[in-house]
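Part of the complex only, each chain left as placed.
We just call them A, B, C and D in the order they show up, numbering each chain from 1.
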Amino acid sequence: MTLTVYLAGEIHSPWREYFKKQANEHNLPLIFTGPMEDHDRSDQIGEEILGEQPNKVLKDETASSINNLRTQILLSKSDVVIAYFGEKYKQWNSAMDAATAITLNKPVILIRDEKLHHPLKELANKAQLVVETPEQALQALTYVFE
Amino acid sequence: MTLTVYLAGEIHSPWREYFKKQANEHNLPLIFTGPMEDHDRSDQIGEEILGEQPNKVLKDETASSINNLRTQILLSKSDVVIAYFGEKYKQWNSAMDAATAITLNKPVILIRDEKLHHPLKELANKAQLVVETPEQALQALTYVFE
Amino acid sequence: MTLTVYLAGEIHSPWREYFKKQANEHNLPLIFTGPMEDHDRSDQIGEEILGEQPNKVLKDETASSINNLRTQILLSKSDVVIAYFGEKYKQWNSAMDAATAITLNKPVILIRDEKLHHPLKELANKAQLVVETPEQALQALTYVFE
Amino acid sequence: MTLTVYLAGEIHSPWREYFKKQANEHNLPLIFTGPMEDHDRSDQIGEEILGEQPNKVLKDETASSINNLRTQILLSKSDVVIAYFGEKYKQWNSAMDAATAITLNKPVILIRDEKLHHPLKELANKAQLVVETPEQALQALTYVFE
């Protein structure tokens, strides 16, 4: 039994590498997907495909329509969603991805530093599991196969 | 035909009053619900009902389990969701409410200042309508009855 | 038992009046809803609420986001959908409304002149009933209450 | 991860070949399905299997029951739907396929020349992405795998 894991959230630190490396080293039957991790490219993808837009809001709208296409496809193929909330940016798209997965009855693991708990409290309450580090999230995934 | 409208999002400005007043003045068949608007009370409600908790994270967890109970009940009774994103706070619960409603196939109207568009772009792309002011959201609701 | 009927399709002829008048005269417990019937207004509503747009496609996009908000709300409240296909225009929105209702397991009655059957054949095959006139659709609705 | 893509819409131009060729050349893990592309055969299939029918409407009805069987099976197996709207014909079946996919929460990419935007505006607003050429649609699909 192979599980497909969508790694949502922060794209400005290499936390996804930890999962891929560990799964590889321990032969865990896990396939990882996630958002475009190159922030610039994810902001430019709309104009790259659809050409220059009249203003910044529309540039954003075209980019997000393509980023959401990607997310919708990959989220629907996933068995588990792990969402990492960091310090930077507003991360409303991460909150959206987590809430969408929860509503679709997909199990969600939140990773966040305890400092971020207060603003995340409602989402944390809805998630199936809340941890502080990728190591803990991987331990939980490993436990599923024991 | 009466519509029930859940007013999600910012609780630090009196924007909900505008809707209630206008609907009343123009006899629009709208019933409004929403989150607890007293921020302190929404933070204390867990300990108020369940007693003192061992630490801040657990105080938050009890509060959010009751705030989410409220949201789950009222969101499931709503025909439309309006979510207002302001400047303050992380508002991950607002993003969660909007994404939950969208996934449940409930129509969502986002209100946000254009300045906030970039971080909101993925959620805006999923919402049925994005406006900048409560006045515009009310105009759209009024149009449904014309 | 009251039924709410969404009258989708052609807005350039007064066919909806027939339903409202007949239901009134025969005391049928039917509530009718439908799209904005003033074509110009439905094309302008985006710019009316959101202000002037950079080009025609964007003017259309804002208008359709508000027209679809209206349709999503009213369709979700309906027990039956009647869709009238006429000679004019491409009517892709009517086909969308009918297919959406069918997929949501709402019963759909198509009204179309036999001349239009060939291009409508796949949608007709999915609809619960296909008739040629509003009179026939009303007869079918009346039969539900006999 | 392999994606199954249903290519709905216009059958009078060889646009589907582009996708198959490109996916093959670039080793994209895509499987393509779609409607019967031989227009005559799709019109005759009812009488071919069920024998001569009493009139044209019934000939159409038998053909569409078999074409819809095909579409229902293949659409339900698909991860993404791409719908191409061209100049010819009424294409209500293409609008039906796209709306069905959207309602089933399958991501839809519309391809249409900008000239067709006005009549397609409501469907375009519901689609996850709107582009003008098969090349752009393929770029978006490629981006999902980057």
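Note that contacts are C-beta pairs under 8 Å (C-beta built on N, C-alpha and C of every residue); 3 or more make two chains touch, one makes a residue touch a chain.
This one's a predicted model, so the numbers in the text were calculated from it and none came from an experiment.
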Subunit count for the whole complex, all chains sharing one sequence, 4 displayed: 8
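The rule is simple: only the chains that are shown with their structure count from here on.
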Labels of chains that are neighbours to chain B and to chain C: A
Centroid-based (C-alpha) most distant chain relative to chain C: A
More contacts between chains, A-D or A-C: A-D
Centre-to-centre distance between chain C and chain A (centres being mean Cα positions), rounded to whole Å: 39
Interchain centroid distance [CA atoms averaged], chain C/chain D, Å: 24
Geometric centre distance via CA averages, chain D-chain A, whole Å: 30
Overall pattern in which the protein chains touch one another (line/ring/star/complete/other): other
Contact pairs between chains, per stated definition: A-B, A-C, A-D, B-C, C-D
For the chain D and chain C complex, residues of the former touching the latter: 56-57, 60-61, 63-65, 67-68, 71, 85, 89-93, 95-100, 102-104, 114, 117-126
Residues of chain B touching chain C in the complex: 1, 3, 79-80, 105, 107, 109, 128-131, 136, 139-140, 143-144, 146
Touching residues (chain side chain A, partner chain C) in the complex: 54-55, 58
